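The complex appears here minus one protein chain, its other protein chains still in place.
Our next item is subunit A:
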Amino acid sequence: MHYAVGDRHQCCCVLPVMASPPPDPQFVLRGSGAAVNTLHFSCGTSDPPLLFSGSAKGTIHQWNLTTRRPERTLDGHSGASVIWLKTLGSRETLISQGRDSRVCTWDLAEGRSAVTDSIRTGSVGFCQCSLLETGLCSRLLAHPVETMDEVKVIDFPSGTAVCSLKPDARLGMVMCTKLWQPDSGRGPLLLVGYEAGTLALWDVAQRQPLSTLVAHSEPLLCLDFDPERLRGASGSAERAVCSWTLDGQQNLQMAVSVELVNPGISQLSLRADRKLLASAGWDHRVRLFGWKKLKPLAVLQYHTDSVLSVAFSDHADPRLRLMAAGSKDQRISIWSVYNEG
């Protein structure tokens, strides 16, 4: 890594002024003590802005982004990797998914840090859950189950099973899910990426697959979707990020594909303003793309091991927006990029 940095500086000297050198991280959070699997911002309205990170040794850290220090550590997954985090409504309820095949609900209000509820999923894989708020207090949670190739949608937090979705074809394990509500008023839809590289769109109400698309030839590792433009992007173990669209007949269609220098994308994350897509690469780098055409914008180098997670903050003021990248090298880098408008 050392030489790569050196190279970069040399290139800067040679290049004309047109392209500025890529930015450095704004700051770095150290001390998670294990690989950082997942990140979740909570910066909405109340102060101070917080970042939750889930580590490979089962701990959840709550970082204060003003002081840049961990405020507390939650340990509820008995040492199994935490792979997904989400706050509910305010920041007082946190959901965490661990590889101990449990989804825990935490009560963090008034300094408490207790697991109030726990749902058993049965899955020991890496597939992250997906949560959709369908009403004021009703939510749907899609989670993988024991028989690896199946996704179960349950009502949250009651745990009542809504349906179980299993493809007829052999598509391999479920790798990633995304539950979303179309504007058209029909029932919620679920995007699932499978080990075979196939992407499937399920209608939760009908329990029917609407469309499938062979997006990659390697396992589909991550996806993110923009319900407004009906476009999504997916990454795999290949050297490419693909974007696809959903047409009026609910058919998935391939759109653009961007070639990468190194293979492997752990996570894709779309910024809330839908202008920027970030990818967490196995090659230690975070790549930024313009969302409209997947135009490569920047390659951010800081980490010394695979980047596992990337997330954008939900600041109300766009100028304060941050991006966080969590890596296997146990660090979380915080960046401030393309915040002008």
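What we mean here is this: a residue touches a chain if its C-beta (ideal position, glycine included) is under 8 Å from a C-beta of that chain, and two chains touch if they have at least 3 such contacts; residues count from 1.
By definition in this document, contacts and distances are computed from a predicted model.
Missing chain, UniProt protein name: "Telomere length regulation protein TEL2 homolog", from among "Telomere length regulation protein TEL2 homolog", "V-type proton ATPase subunit a", "Translation initiation factor eIF2B subunit alpha" or "2-methoxy-6-polyprenyl-1,4-benzoquinol methylase, mitochondrial". When the missing chain is restored to the complex, the residue among A:D100, A:D149, A:E195 or A:D283 that touches it is A:D283. Between the chain not shown and the residues A:I119, A:A298, A:A311 or A:A325, the one that touches is A:A298.
When the omitted chain is restored, the residue from A:A114, A:V261 or A:L320 that touches it is A:V261. Residue-level contact of subunit A with the missing chain is found at 2-4, 7-8, 10-13, 15, 19-23, 229, 261-262, 275-276, 283-285, 290-293, 295-299, 301, 338, 341.
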